[in-house]
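The following block contains the structure, expressed as structure tokens.
Apart from one protein chain that is not included, each protein chain of the complex appears where it belongs.
Order of writing sets the chain letters: A, B and C. Residues in each chain are counted from 1.
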Amino acid sequence: MAELNETLIPVVGVITDVRIDTPDIKTFRVVTPEGKKPFDHRPGQCAMLSIPGVGEAMFSITSSPTNTEFMEFSIKKCGCVTQWLHAAEAGQMVTVRGPYGKPFPVDDVFAGHDLLFIAGGVGLAPLRSVINYCRHHRDRYGKIDIVYGSRSKEDLLDYQEIVNEWQNDENVHVHLTIDREQADWDGHVGFVPNYVKELGFDTNKVAVLCGPPIMIKFTLEGLCALGFDKTQIYTTLELRMKCGVGKCGRCNVGAKYVCKDGPVFRCDELDELPGEY
Amino acid sequence: MQTVNTQTLIERASALLQDGTVSAVLGWKRGEFDYDMTPAVFTTAEELAAGFVYNDFCGANLSKYLLKKTREIQGKILVFLKPCDTYSFNQLLTEHRIHRENAYVIGVPCSGMADIHSIRKITGEGIARVELTEGGLLVHTLYDDAPVAVSYEDAMADRCKTCKSKKHVAYDELLGEEGDVLDSHRFDEVAKLEAMTPDERFAFWQGELSRCIRCNACRDVCPACTCEKCVFDNPDSGVENKAPGGDFEEKMFHIIRAFHVAGRCTDCGECSRVCPQDIPLHLLNRKFISDINKTYGEYQAGETADQRPPLVNFTQNDPEPSDVVKGGHDHA
Amino acid sequence: MLKCNLSQLDNLFAAVAEAMPLYLPTQGKNGANYTKWQAGAVWSNTCNTQKGPKDLFFPQSEDLMAFKTQGKTIEIIDTRNEAEDFAVFGVRACDVKSLEILDRVFLSEPKDSYYASRREHGIIISLACNRPTENCFCGSFGIDASSPNGDVTCWLTEDALYLRGNTEKGEKFMALAAPFVTECDDTAAEAQKEKIQKIMARLPLADLKTDAFGGGKTEEFFNSPQWAKLSESCLGCGTCTFVCPTCQCYDIRDYKTNDGVVRYRCWDSCMYSEFTRMAHGNNRNSQKERFRQRFMHKLVYFPENNDGVFSCVGCGRCLAKCPISMNIVKVMKALEGEQNG
Partner (left out) sequence: MSELNQEYKPLIVAFCCNWCSYAGADLAGSNRLAYPADVKIIRVPCSCRVNPMFILRAFQRGADGVILCGCHPGDCHYTTGNYYTRRRMSMLFSMLDYLGIERERTRVEWVSAAEGAKFASTMNDFAKKVASLGPNKRLEDLRCKP
């Protein structure tokens, strides 16, 4: 029996680093006790993290697959598992299993195209993996635009990485915005959907959206107004999950399971599904 | 056999809809068979004519639905309540759980409800049709050429055999004759268990409660279980649970549930009626009722709408726990 | 075809039980249920058992693994054990089919090793239904109650049980049964089959049609106004899901024992209010949405993902058990009626 592979049984992971990103988001670096990356993944895929006795929850893997050393998860304090994690220090073990879900089509659909990433708040977490993947394979993609907004400067996730790395890349354009005026901020102020309209992108590209539902809704409308077709726009969904492999029965939207058929969906595919997400 | 019939109720309900007294009617809807009625809301005379039914199989206690319905409805909702249901209604009023002004209660007399499970015990499976006649029920099965005659007495739900009251304790309007509070002998079964040795009692309850599948039907149907969020659903309560993880969890669930409704349970018997595993859950509630009666004086929850339940009350001279839990047998 | 005289049946059960655990329906306080055969047990031929044989393959609650934690360290303990051979006797056609439906979930990649192990070791001895109930509608889902699948198929007549081995696993059972059976032709079994088919045709729900449902019909039914009416009096209890032989939703939970943590899974119900509740919200907030999910899953979503196979076998348990008598038959008729009318 022991030789039989069982996806529900996780492996042990060690948190080697906890980075405080924003007042309510921390990024956790996880490796196996041997110091290796727990498993390989593709951009956009998720993993189940758990603390025995507390619970198990699904998180998107925010580090790029091209990072072979470790895995990172940016986690917002929200429920009981995340609260517990936020209290954890380096050296704490957790359990991890995965990878789960369908990744972004980075090697086929995205290849050769200009890319537009739009994120709001902690919504950057799932996109960070794919952005860094594309940056790593820079020659495979055209121009990369990143629109990222949050409540305040302090709430911008991965701010150091954005400023120190992303903005210095050739042909990568980062557009940051925050919701309200702030003393030490000389950048754009305003909500993401409006900013996207202001920036007015050409439609010859693939767009990837992630953020709170209300932001997705209005940004999607904005993109369509700019002339984008829904087949050009990708987003990710999040629902309650227990198994991660389409068997426990709770994360379905219509006939699709977010854990198995998602979390990445093309926006025209979402239109086919009932609005239960 | 019920003294009021479908037609009487439809006529009265239609009239009340028509003159604007009520805007909806809570009753029972005809099913696939003669015995599977579903509680339903009707808003027009046409709907009533098409689906409303009232007969010996309309046993469901509709009072709990008022919790939601009287809060969301515009105008009044008409509800038909049997005598035992009116006790639940009063108890809900006591606890300020329903909006009285949005309910229009018609008391319907009840001569005891039939229960398809009681009938199946006599006729076996495969009931094609149940005919209600003057003398009793004629049950046509899929297999016997001649229908099987079942007396009303035999067809009755267990809870109706020990009916505590034919009297409506709350209503806006009453159909038929008012009945009396009965001397029901409903504590006989409790006394029988009390007379057993602890070992026998343990064996009995172990056998019963171990069948529990934690479907929560007993809780969800119970008119006394009206918490917005049950402790057993609350992850912060420390007892949240979904499956009987072992013998203990089942006992814990049922003891605590019975305790939470102790002094508030009107003994309507819905818990035992809905249990898919046939666990006599009412015997837990009745034990509390019987103990309360014996220890703190006779008390019938829901008798009036302004009583203070005995477990949120006290006197300075209450007996000590060691005196209450007495008698029975010594443990070997 | 083999024949076992009814007088020999208990000896047959005893011989099988000697070799491996044997589960069969016996009459309990609340009707027939699968129990482990012991000397003196009386097999019940009642149609149908209160709960299906699902529990034997996918128990209501089972341990998945254990953890030892100390300070910051965690040790994972694989507590899995290979199941031992066991036999289940008297499984009806609907319930046999329900296992095939569960297979589609649990045996699709990645396989669920807990279920797979039990499935691999469980021998299903099915039995044709001599006396189906008024709640039965397996025929609507293309199931033939007179000729169930399974590792061994049996027919019962007045005086004998007729057995036909279907699989290699079934032969294991047949070998154990060998001392109590004799060879015979299939005349008696065929006659019994015919009898059953006649009964099936005149069941009250025999004309229930499934044509209106199936994959790709989400749009057609999801926004139906019927859902509000149908779910109006639903209590939100889990009875229908727990007695359903094809419902397979589960929850994974941790239990802190006095010296560690056990991670177990248990049946869950889409009817429960917290089934899809997350820290930041719930995508099925009302009972209407939860109720709709259950039936849409059985009649549309599941067939869409599984070659048109419905996730209902017409066993009739939800008809018999629902506290408010709301069930899949009423749902199907209401939705279909709306479509036609």
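Methods note: a contact is a pair of C-beta atoms (placed from the backbone, for glycine too) under 8 Å apart; a residue touches a chain by one contact, two chains touch by 3 or more.
This one's a predicted model, so the numbers in the text were calculated from it and none came from an experiment.
Trainee: For the chain that's been dropped from view, list the shown partners it touches.
Mentor: Across the whole assembly, the hidden chain touches B, C.
Trainee: Looking at the whole complex, which of B:Leu67, B:Leu193 or B:Ala305 touches the chain that is not displayed?
Mentor: Of these options, the touching residue for the absent chain is B:Leu193.
Trainee: Which parts of chain B face the unshown chain closely enough to count as touching?
Mentor: Residues of chain B in touch with the missing chain: 193-194, 198-206, 231, 238-239, 245-249, 251-252, 255-256, 258-259, 262, 284, 287-288, 291-292, 295-296, 310-316, 318-322, 324-325, 328, 331.
Trainee: Name every residue on chain C in touch with the hidden partner chain.
Mentor: Residues 255, 257-259, 262 of chain C touch the chain absent from view.
Criterion: only the chains that are shown with their structure count from here on.
Trainee: Find me the chain with the mean Cα position closest to the mean of all the protein Cα atoms on display.
Mentor: C
Trainee: Compute the distance, rounded to whole Å, between the mean C-alpha positions of chain A and chain C.
Mentor: 39
Trainee: In whole angstrom, how far does the Cα centroid of chain A sit from the Cα centroid of chain B?
Mentor: 51
Trainee: So which stretches of chain C touch two or more other chains?
Mentor: 251, 268
Trainee: Do you know which chain B residues sit against two or more other chains?
Mentor: If we look for residues of chain B contacting two or more partner chains, we find none.
Trainee: Which stretch or stretches of chain C touch chain B in the complex?
Mentor: My answer: residues 28-31, 46-47, 50-51, 60-61, 131-134, 199, 202-205, 229, 232-233, 235-239, 241-243, 251, 253, 255, 264, 266-269, 272-274, 319, 321, 323-326, 329-330, 333.
Trainee: Okay, in this complex, where on chain C does chain A touch?
Mentor: It comes out as residues 64-65, 67, 69, 72-76, 78, 80-82, 105-106, 108, 110, 112-114, 116-117, 215, 218-219, 222-223, 248-252, 254, 256, 261, 263, 265, 268, 270, 275-280, 283-284, 289, 293, 296-297, 300-302, 304-305.
Trainee: Enumerate the contact residues on chain B facing chain C in the complex.
Mentor: Contact set of chain B toward chain C: 31-33, 36-41, 60, 65, 125-128, 142-143, 207-208, 211, 213-217, 219-221, 233, 242-245, 273-274, 276-279.
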